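With one protein chain removed, the remaining protein chains of the complex are shown where they sit.
Coming up: subunit A.
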Amino acid sequence: MADAVLFEFLHTEMVAELWAPDPDPGSGGKRRSLSVLEGLGFRVGQALGERLPLETPAFREELDALKFLCRDLWAAMFQKHMDGLRTNHQGTYVLQDNSFPLLVTMGSGPQYLEEAPKFLAFTCGLLCGALHTLGFQSLVTASVASLPACKFQVVIQKS
């Protein structure tokens, strides 16, 4: 309870403070406004990936890494497991959380749908960073159809 609340408030402050500015806009001056939050999440995910217990750390299968995210990483972050994991067995995975803790306090339904992506960027980076620590390059995006359920799509990059 205490730790979850502390993280929740801290995350809210980071979103409020850091969601807009991107010091490295890239070509055309178009700002990827959530990239700073994703970058923060990536580094936290990398570090958590190092700290969480791993069974047979070497030669870990891709699917095992995704299961690790759904169980151990999610439990450490949100004190629950991911609700669903689906894959096309070609490197694309969809992780579904029917009651994502960072969106629960926003209410249910479409009212704050527009603001929701700000609160998902950090977690996308977190998943990507943890996978990076486990040896996988990935692209993670999130989508919300109706609060507080959301889906994280993970595409493993072939190197």
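The criterion applied here is as follows: contacts are C-beta pairs under 8 Å (C-beta built on N, C-alpha and C of every residue); 3 or more make two chains touch, one makes a residue touch a chain; residues count from 1.
Operating definition for what follows: contacts and distances are computed from a predicted model.
Its UniProt record calls the unshown chain "Trafficking protein particle complex subunit 6B", which is the correct pick from "2-oxoisovalerate dehydrogenase subunit alpha", "Trafficking protein particle complex subunit 6B", "Probable electron transfer flavoprotein subunit beta" or "Light-independent protochlorophyllide reductase subunit B".
The chain not shown here is touched by just one of A:A47, A:L63, A:V104 or A:A145, and that residue is A:A47. Remark: the residues of subunit A touching the chain excluded from display are 1-3, 5-7, 9-11, 13-14, 16-18, 21, 23, 36, 40, 43-44, 47-48, 51-52, 76-77.
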